[in-house]
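Of the protein chains in this complex, one is absent; all others appear in place.
Residue numbering begins at 1 within each chain, and the chains themselves are lettered A, B and C in the order written.
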Amino acid sequence: MNKKKIINDPVYGFINLYDDLIYELIEHPYFQRLRRIKQLGLTHLVYPGATHTRFQHSLGSVHLIQSAINTIRSKGHDISEEEARAVKVAILLHDLGHGPLSHSLESKWADDYNHENLTLLMMHMLNEQWEGQLEMALQIYQNKHPKKFLHQLVSSQLDVDRLDYLRRDSFFTGVSEGVIGSDRIIKMLSVKDDQLVVEAKGIHSIEKFLIARWIMYWQVYFHKTVVSAEQLISRIMQRAKELLGKGVELPASEPLLYFLNNRYRDDTREGMVRMFSKLDDTDLDVAIKSWSENHDRVLSTLCKNMLRRNLFKIRLQKEPFSDGQVQAAREEAVKMLDLKRDELDYFVFTRSITNKAYSLSGDQIKILYKDKQVKDVGEASDMLSLPVLSKIVKKYFLCYPGENNTIL
Amino acid sequence: MNKKKIINDPVYGFINLYDDLIYELIEHPYFQRLRRIKQLGLTHLVYPGATHTRFQHSLGSVHLIQSAINTIRSKGHDISEEEARAVKVAILLHDLGHGPLSHSLESKWADDYNHENLTLLMMHMLNEQWEGQLEMALQIYQNKHPKKFLHQLVSSQLDVDRLDYLRRDSFFTGVSEGVIGSDRIIKMLSVKDDQLVVEAKGIHSIEKFLIARWIMYWQVYFHKTVVSAEQLISRIMQRAKELLGKGVELPASEPLLYFLNNRYRDDTREGMVRMFSKLDDTDLDVAIKSWSENHDRVLSTLCKNMLRRNLFKIRLQKEPFSDGQVQAAREEAVKMLDLKRDELDYFVFTRSITNKAYSLSGDQIKILYKDKQVKDVGEASDMLSLPVLSKIVKKYFLCYPGENNTIL
Amino acid sequence: MNKKKIINDPVYGFINLYDDLIYELIEHPYFQRLRRIKQLGLTHLVYPGATHTRFQHSLGSVHLIQSAINTIRSKGHDISEEEARAVKVAILLHDLGHGPLSHSLESKWADDYNHENLTLLMMHMLNEQWEGQLEMALQIYQNKHPKKFLHQLVSSQLDVDRLDYLRRDSFFTGVSEGVIGSDRIIKMLSVKDDQLVVEAKGIHSIEKFLIARWIMYWQVYFHKTVVSAEQLISRIMQRAKELLGKGVELPASEPLLYFLNNRYRDDTREGMVRMFSKLDDTDLDVAIKSWSENHDRVLSTLCKNMLRRNLFKIRLQKEPFSDGQVQAAREEAVKMLDLKRDELDYFVFTRSITNKAYSLSGDQIKILYKDKQVKDVGEASDMLSLPVLSKIVKKYFLCYPGENNTIL
Partner (left out) sequence: MNKKKIINDPVYGFINLYDDLIYELIEHPYFQRLRRIKQLGLTHLVYPGATHTRFQHSLGSVHLIQSAINTIRSKGHDISEEEARAVKVAILLHDLGHGPLSHSLESKWADDYNHENLTLLMMHMLNEQWEGQLEMALQIYQNKHPKKFLHQLVSSQLDVDRLDYLRRDSFFTGVSEGVIGSDRIIKMLSVKDDQLVVEAKGIHSIEKFLIARWIMYWQVYFHKTVVSAEQLISRIMQRAKELLGKGVELPASEPLLYFLNNRYRDDTREGMVRMFSKLDDTDLDVAIKSWSENHDRVLSTLCKNMLRRNLFKIRLQKEPFSDGQVQAAREEAVKMLDLKRDELDYFVFTRSITNKAYSLSGDQIKILYKDKQVKDVGEASDMLSLPVLSKIVKKYFLCYPGENNTIL
């Protein structure tokens, strides 16, 4: 086979794919679909450069995992060719199950399926098409493979997923605070007692990585304007479902209507996945343009606001908003928008977001010392303290219409 | 007004917009639409990072023109506040008229309108909405303003459009060959006899700029796989129009059907522009997914191929392909695809591309010497020779189906 | 005057100097001398790229302070042209008093003069030459100017000195962990009640800045091999002084001998400064090469080790080394090196280093909220806690000869 296997990537320069199976999987429509799923959903409304996709991120993750495999092997730990391929396949496909605009909307598509379930389902189907060649990748993805550290490379608090997305999201948003030394971290990886560990001289890179992740959360992922935009698209989907539920007809693409109308409930798993594999960001984009002229004033207003980037005003605070605060915002909105009471909930509402830099439960990041001792990073770091690191930060926000959110 | 006026840009770091009019224009749906028009159309099929949009490019161009204004003023040439605003507005809006997937398809949308005409039409409409505030910007855009160098900043062989897109396209494709020293070039700009000129010590940056542009053409814009992808989308549009012309119903968004059905011919200019302003890359994306299961085998095959990135094979050469060569490819395709004669033209065809690095006619790049002499860059450069620079390179290509282009 | 005022800087691209006085001061031999003082002393023995100089750093600091002035003015705070010039002069000259190889050796040159004293002395002399034009710069440098925030720009926990050196040192060492968003921080600067403050939306950049500084300390400035190298040069100077004190003749340049022989004690301040202004890294380099063949075995061994980058082995720990540990290392060394007891102190010794990320005393970093409230960064940050931030980390180290430190 004469396949081009070098890919230009603005983040790493060149990505080499040394494996034909990887290359064939990339060509599958399931994977090509990720070209139409932006990595950061609506974040480009705040950071215009952030139009990068899950397609790029998945390739970048394979690149990093190849490098990690080489490093770990060079330190005397065995990874067979078959295992190497499997771990690459697992990371390549780890984002298959992401729906359009990812996190903010994912729970909306099909009741019981979060994106991990969907990924798994799609991997199983690919495994059938490739006649079992993805068996070990599935094991690793589900942490059923005897070498636990392979799963940790794919999914843990120091997996290549995070290493790639932090660096890539920094690159495309232009937020230099998130730049991490992924090269150095990977060079410091090793294995001890079947656990992924970081050599002690890499401790500062890990500190930096944890901090960078924290900062990216607050500066980008939870940027208040991003949160506001996600709430807007969420309200749009909610209103569309409500109208469809009442029997109103809405123009939209077939896969979008399929999910909004809950048709998957009467369908087979295979049917659902087939339809899901045709759903991406562009279905929402086209629907919003069309709905911006709908008869329903709530839906058309919300969609017009999206098209004009006329987002909700948003206020964040550490305490829940009192009923009085919410009520005051509602009164203000009523004056401004001439809405019915039951429509108001689409324009004034409160929710919360939470984050912590590091989780104390499960797969903590382990530091390996020269004397073979292993410590948790929270214990090993002079700078970071476990209580601070693992503290959950919760913020409440209130959304309400700005000056131009008038019903037109 | 309390507006956020600093924009994070991965290419320049920060972009400051100092003008409320600029900010208001950005919020208009005409401009927000550019978020959904990729700068490089289908190029991301070859360079996955190239998902950047005309929205970013337009903002970047304003950034560069602000810097150029400052430089030119600092050298004693007068640019009034009103002129500065007008030139910024002109460059901000210069890409409004681009249709989906830009260059490869633009001629298809509406008979007499290329993207410049459409830009002009849309600027006129915005000018009405803003009650004449865009008058001078329109003059500059059309080169009717008395200060000719202002138009040259917006449109010439050394305009900020090119300075931004070369640098930005390099950045997002990861093709370092196209990186140009736009900072240095701008610092060297000046004006002499109402002409934009470059100070002599900037000569090498100009040489580099011309070469970089040439290289980007062949490495990116005319990359043979990009050309192949553009031909595929072009065939898809052609087939869809043909089917619609025969009265076949095709599912698609309203604005897409409007143009494919030539409905603009019976519409007002305003009606046409209103519909055009709702058309972007996502309408094509959604249509292709839908059409990939159409009854028409030609259409569905072409669309399936697009979704699988199963592009035409393509051969380039300096001479036209002979009838014999084309015929041979057709025979091969017939064996492979089981097509009718008249369907074959969608799968086997020849076209050409041309390029030159520098045009000898019109607004040549002028170099200003310390003794106030002005020379054309072709004359001033030791390295570049005019005949080489202005030579037209023409390449012919033949597209034909690859192994997997079977009708499914 | 026709002076070139644009300087190419690999970190910022271009540095524009808009002021003739600045340009003249740069040409003075006092300032040109900084071309021969490496910013990071011997750090290039670990990070080979780190050959950048205090000359570059000083220019970069002027660049940043110009940008800070523009930002602060744009927010409505008055800085007169005279004050702007003075603050630029102050930061330009702030490193004049650094001796060769800076921190590790500075205390050795002249009893009572640290580098700040020397800077002040040299600024006074330049002020005389320029007939009082540096008066206000001197006031600002000494915090005697009524506008306190001008001094804070030059010297505080968030001064442009730190902003430049962190970014520059990251750039040249290649340690990406230290990269800071200096652009963003500067854009967020403001003034409140004559205090330099950072607007609240810049809080994460400040968190990142404090962390980056901490990491650079441990990864670069206090890198154990750098510490070892600094100890080696320190021992060399100590031995040279000892030998000279005993009347032994050592070849060396005039200014180096002047200081090693304590001749400044009998000289005027002016004489001392004149000699100091001729002393730089190269005097040590040349001396070490020459002394590597000296009759004194201690001196020649130390110098040979430096030339071969055959540095002391070094062990770090949080507790002081016990007498037993030191004694054991001495025994080992005696076996290896055939040294006299009193010579042993040059090859086996213990010292300590300390660091804290943030000081609670004095000029804390202040965050300005939209409601005009001002908080200390330690209080404002969700991530950082004051006790952790201001904790002093102290590490003890033990140096001893490695395998090749044989007396040759």
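Rule of thumb we're sticking to: a contact is a pair of C-beta atoms (placed from the backbone, for glycine too) under 8 Å apart; a residue touches a chain by one contact, two chains touch by 3 or more.
Values in this document were obtained by computation on a predicted structure and should not be read as measured data.
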item: Selected residue (touches chain absent from view) among B:Gln219, B:Ser253, B:Asn305 or B:Gln364; value: B:Gln219
item: Selected from C:Asn310, C:Gln325, C:Asn355 or C:Ser390 as touching the chain missing from the view; value: C:Asn310
item: Full-complex contact with the absent chain, from B:Ser176, B:Gln317 or B:Ser359; value: B:Ser176
item: Candidate in contact with the missing chain, chosen from C:Trp109, C:Phe171 or C:Tyr258; value: C:Phe171
item: Residue touching the undisplayed chain, where the options are B:Glu249, B:Asp342 or B:Asp382; value: B:Asp382
item: Absent chain, residues of subunit C that touch it; value: 7-11, 13, 27-29, 32, 35-36, 44-49, 51-53, 55-56, 59, 171-175, 251, 253-255, 278, 280-283, 285-286, 289-290, 307-310
item: Contacts of subunit B with the absent chain, listed as residue ranges; value: 175-177, 179-181, 184, 204-205, 207-208, 211-212, 214-215, 218-219, 357, 382-385, 388, 393
item: Contact set of subunit A toward the excluded chain (per top definition); value: 6, 13-14, 183-184, 187
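Operating definition for what follows: only the chains that are shown with their structure count from here on.
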item: Equivalent interface positions on subunit A and subunit B, same or different at half; value: same
item: Shared-contact residues (touching 2 or more other chains) in subunit B; value: 13
